[in-house]
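With one protein chain held back, the other chains of the complex are shown just where they sit.
By written order: A, B and C. Residues from 1 in each chain.
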Amino acid sequence: MVSKVLVANRGEIACRILRACNEAGLATVAVFAENDATSLFVELADEAVMLSGETITETYLDQSQILSIAGASGADAIHPGFGFLSERADFARAVTQAGIQWIGPSADAIEKMGDKMTARITMRDAGVPVIPGEEIEQTDEIEALAAIEQASTRVGYPLLLKASSGGGGKGMRAVERPEELLDAARGARREALAAFGDGRVYLERLLTGSKHVEIQVLADRHGRTIHLGERECSVQRRHQKVFEEAPCATMTEEIRAAMGDAAVAAAMAVNYEGAGTVEFLLAPNGEFFFLEMNTRIQVEHPVTELVTGVDIVREQLRIAAGEPMSCGELHIRGHAIEVRLYAEDASKNFLPAIGPLAVFIPPEGPGIRLDTGVRQGDEVTPNYDPMLAKLIVWAPSRIEALQRMRRALDEFVVLGTTTNLRFLRELCDVPDVIDGTTDTTMIDRLWPQGWNPQVPLEIEDAALMAAAIGESAGLHRRSHTSPDAHASAGPVSPFATLNRRFP
Amino acid sequence: MVSKVLVANRGEIACRILRACNEAGLATVAVFAENDATSLFVELADEAVMLSGETITETYLDQSQILSIAGASGADAIHPGFGFLSERADFARAVTQAGIQWIGPSADAIEKMGDKMTARITMRDAGVPVIPGEEIEQTDEIEALAAIEQASTRVGYPLLLKASSGGGGKGMRAVERPEELLDAARGARREALAAFGDGRVYLERLLTGSKHVEIQVLADRHGRTIHLGERECSVQRRHQKVFEEAPCATMTEEIRAAMGDAAVAAAMAVNYEGAGTVEFLLAPNGEFFFLEMNTRIQVEHPVTELVTGVDIVREQLRIAAGEPMSCGELHIRGHAIEVRLYAEDASKNFLPAIGPLAVFIPPEGPGIRLDTGVRQGDEVTPNYDPMLAKLIVWAPSRIEALQRMRRALDEFVVLGTTTNLRFLRELCDVPDVIDGTTDTTMIDRLWPQGWNPQVPLEIEDAALMAAAIGESAGLHRRSHTSPDAHASAGPVSPFATLNRRFP
Amino acid sequence: MEHQFSGPDGPIDVTVEKRGDEWLLGGRKATIERDGRLKVHLANGEVGYATLAKVGDHWWVHFAGHTFNLERIEPGASQSGNDGGLTAPMPGKVLEVLVDVGQTVESGQTLMVLEAMKMEHRILAATPGTVTEVFFASGDQVQQGSVLLAKTEPED
Partner (left out) sequence: MEHQFSGPDGPIDVTVEKRGDEWLLGGRKATIERDGRLKVHLANGEVGYATLAKVGDHWWVHFAGHTFNLERIEPGASQSGNDGGLTAPMPGKVLEVLVDVGQTVESGQTLMVLEAMKMEHRILAATPGTVTEVFFASGDQVQQGSVLLAKTEPED
């Protein structure tokens, strides 16, 4: 039985989970750092307890503090969301040992999937295809380098070195030629050791032109492990997804069935419970290979919810309460696309931006879902991830979904903080996106010198005119939060070629 | 071919249509009365042309003015939305004769369905069950009354007198006993003559305890006429729907198939084209009877869109352009509920209210759709229908949809104008609504003395405290639109028993 | 700080106290959030957020899913404007104004005629007095609760 859920997270995913709990009739507890005291998720919770401490480590990552708040508030379950403590096996174990229901898989499953080499071996044993490559178990530097050198001849070039404890591109090196191998290996090991306290790396053949395709799985305690079809998330910048969709435009029924079976086998191999995602590389020839498993809810889960009609977070709550899942057979309907709205300057290599959300007007109308943790008047600070919102559209077909996304992005107004809105809007017009032939290198391929907005001259001129009228007429819609002029000055103008005189 | 659509409507349905056109790549023209110059729908259109004139008759109902704007702007299609000119056969005919595509059925179909007696006869001939009753063709008062008296003995009591040109309850009388018949008939005829210039009435047996269930149909020029399942709209106040859902909670596959077939037969009997709705009364024993056909898009179309995955407005555009419908076989998934947010005082017999929308914050999160034509800062005036928005939720099951609707209504904040928000919220807790055993008399049955909100004392006290703090601290968030204090004073306090002193 | 709001059975007095950043009333306390919202701690320990807007003399408050419209009574203001029947009972249009500023009127005299919901409504003087202000002219739209005219009250 679960009756009161502590959400050990913040921002949009905390809002998502708190609303799901509210709808399920469960009481909720939010925990928040002092700089989140006026954030939306704090308002949505029945109770909210402030975490003492300054840094993320002292607040959202402080396991014992969160556990003691759970105990004091009488929470009988903890939902970790994504990021933060969501994939910390030690936390899952401590929560369970405290007699509190962990909303996620067992600590054991998290551990097996968290160590990428163990995951590869487990998957291979379960008959799930992995990228051709070799694990290097040696921890001693000299022994490891020798083993890497030997393995490289069997794996072949180009190849990838990856940290076993890695993630997000850290401890990763692409190696084109044998003579680059040793330097790359030393660098990857050094970086991995520094970042994760574990220098172990493994080798994988480098597969170019592939798609990132992942399968959503759900498993309950009543013997049911199912998959909810795939998402394609090939469009990435700096190893971070920005544009996600379901289904994958080039998917066939055969590949979906095979990939789904592999994902279910992967989950069953670690006695998985709850919601998880098995990530694959899908090569142009239809071959696919296990990449890793995320043992938590994912940022892009809404696209699957929209095409399958399954409320994944609600199912997580059901499964954690020991109930059987409520969803029936897989039935994919229409097409869903998600874009991530980041506070960042896409024209400056996606540099994070901060500032007030002086105006924040999301688009409206049918087929649009917005998952966000912010509202007009909030301040974007450098303390956390710069994702402001996820804009998700659904339509009967992929072409209509893209049309809807264009319309929605055109309607979306965010002022006071630089965002990637225009970058997302232009993505919708990229031929590869229109054709569904995206792969993981698309952004680098399209904009090798970096992206810059294409702004028609007449639009620029109208904007300058508007600003001049605003100044003349005193239309000072200042933000609540930043009365102090110089403290809230945003980043500099995003456009590149302004050198005119009016009229 | 259609390339530029004039939307001859306003408010939320104009926004809905304009966005659909935009997504379909069609150029748009809005027409607006002067008091709508700053309304949202005007902003959403590519072009907007002001209608001269003061009253509704001089603006949104002025056929020749709208036709000449269509001509001048180069619009090659007109979408009438609902209300206004949407069921005027003469307008449909004039549009067609001007060489402009009418987005709707033929003038002939509108006429056949618009005259309720003709519709009854047409339906009976097509094998569609109609409510037992008799048409009275006589127009002369004395002859008509005599015919009514004779017919009444065959129809039986209680019975309903209805105007053949009627709608919205005008010219309608329930008759319980024979001695009331003649007075009621004279009254119904007089009212009908005054309202529609046509005194003809017909008799129907009065079926109590029935549900209002309607079937959405779509028909294209390629020989396909299909139905998209049913909506239940039994919950009505003053003959106006407030709570609509799909599917109907008590529907069986057999009744749906039979009702769907009847609706398709009804549409085919008048060579229907486009989107339409066939309304039925569904008796507790499973018998159903044709009520009328609405030859246009309906307010409550979104619930069908959410459960079937069909974008009905987009299909209207396709059909009008001569393309085949894009939707496949009927597949109903999950449950959708719509509530209509009205500017009205539910505790005063739903008296319309006006005022500024000083604060208008819709709910957010998964499974929520808001169709609206207003935004914060707008003014609600007595010029038009008081519907502010339609809040629609979807969830995998009916119980989850109701839970979501409760959560959404609790999050919705509207200040400055009295709305029926709380009434809608309490509807979600009514046992008949929870059980799905709603019928058309539910609101009158539940609240024979009128509805009043149930406000916990502690909540009332907190509100008074908040107002006092607001005044003390000078938190004057005044609306843009109403600097003038007495002009924007809203209706008086909705609560009934405040007579305390604090502290 | 003391404020008066009008209730159906007469004025309600509300006295809030401020200590530091906290406002107090009975067992409740409240703080003002950055965005102008009010965080209210109820006497039973529960927490909620109130959204406020002031429109004319009315405070609109949304709290815990309920919406309130609280008319504040200006200190020292005469109540006749509200209690003397000189407000519009519903939204509508002014058909006729039958009095001028400065005119002396009898109790029961018709001051103004409104059309609302397709019916005529007569605004009558509850007490004798002198008309001091007429806020609307024939043809104007009025909102429910709008004060239509002001007049002096009889001396006690």
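As a working rule, a contact is a pair of C-beta atoms (placed from the backbone, for glycine too) under 8 Å apart; a residue touches a chain by one contact, two chains touch by 3 or more.
Values in this document were obtained by computation on a predicted structure and should not be read as measured data.
Undergrad: Just list which of the chains on display the missing one touches.
TA: Computed over the complete complex, the missing chain touches A, B.
Undergrad: Which of these touches the unseen chain: A:G355, A:G373, A:P396 or A:G436?
TA: For the chain that is not drawn, the touching residue is A:G355.
Undergrad: Given the contact definition stated above, which residue among A:A48, A:L388 or A:V414 touches the chain not shown here?
TA: If we include the chain that is not displayed, A:V414 is the one touching it.
Undergrad: Touching the missing chain, which residues of chain A?
TA: The list for chain A reads 351-356, 358-359, 361, 381-382, 409-410, 413-416, 418-419, 421-422, 425, 453, 455, 458-473, 475-479, 482, 485-503.
Undergrad: Contact with the hidden chain only, please: which chain B residues?
TA: 38, 43, 46-48, 375, 377-378, 480-481
We adopt the following convention: only the chains that are shown with their structure count from here on.
Undergrad: Using CA atoms only, can you tell me which chain is the most central one in this structure?
TA: B
Undergrad: Roughly how many whole angstrom separate the Cα centroids of chain A and chain B?
TA: The answer is 41 Å.
Undergrad: Between chain B and chain C, what distance separates the C-alpha centroids? Give it in angstrom.
TA: Spacing between the chain centres: roughly 33 Å.
Undergrad: Touching two or more other chains, which residues of chain C qualify?
TA: Residues 36.
Undergrad: For chain B, which residues are shared contacts with two or more other chains?
TA: In chain B, nothing touches at least two other chains.
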